[in-house]
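Removed from the display is one protein chain of the complex; every other protein chain stays in position.
The block that comes next holds chain A.
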Amino acid sequence: MVAFKRLAQVGRVVVLNDGLKAGRTAVIVDIIDHNRAIIDGPTTGVHRQEISFNRVTLTDITLKAVPRTIGSNALKRAIIKQGSDAAWAQTAWAKKIQQRSVRANLSDFDRFKIMRLKKQQRFIVQRQMASLKKTKSA
């Protein structure tokens, strides 16, 4: 039985935890030592860099047949061909990150509208629930 499902390996897609590019994905291109790796994200705007494993989180997605120290252009082709970005966008994790950034960028008026719509939704649900309870008890 394999204890770990996500391995730090060449081709592994990672998410950046902090900094300016927090929440974006990149691919491990080379492992420097047990603390650091070289990552590259040609499709996500993450430039090729050395990064500590503390600053990234491994995902379930791995690019197949990626050689060590693959160049940016070849990596870009591999990402597009294997559809790893699309696979990432489908995950609940990516959706949550996306949702969070949408929420953070809402305007004051948008926040107000959401508050109003949520109230309306609640009203409909609660009224329906009340009527259902009534018919059940009667």
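The rule is simple: a residue touches a chain if its C-beta (ideal position, glycine included) is under 8 Å from a C-beta of that chain, and two chains touch if they have at least 3 such contacts; residues count from 1.
In this text, contacts and distances are computed from a predicted model.
> If you had to name the missing chain as UniProt does, which of "60S ribosomal protein L6", "Vacuolar protein sorting 55", "MIP18 family-like domain-containing protein" or "Glucosidase 2 subunit beta" would it be?
Protein name of the absent chain (UniProt record): "60S ribosomal protein L6".
> What does the interface between chain A and the hidden chain look like in terms of residue numbers?
104-109, 112-113, 116
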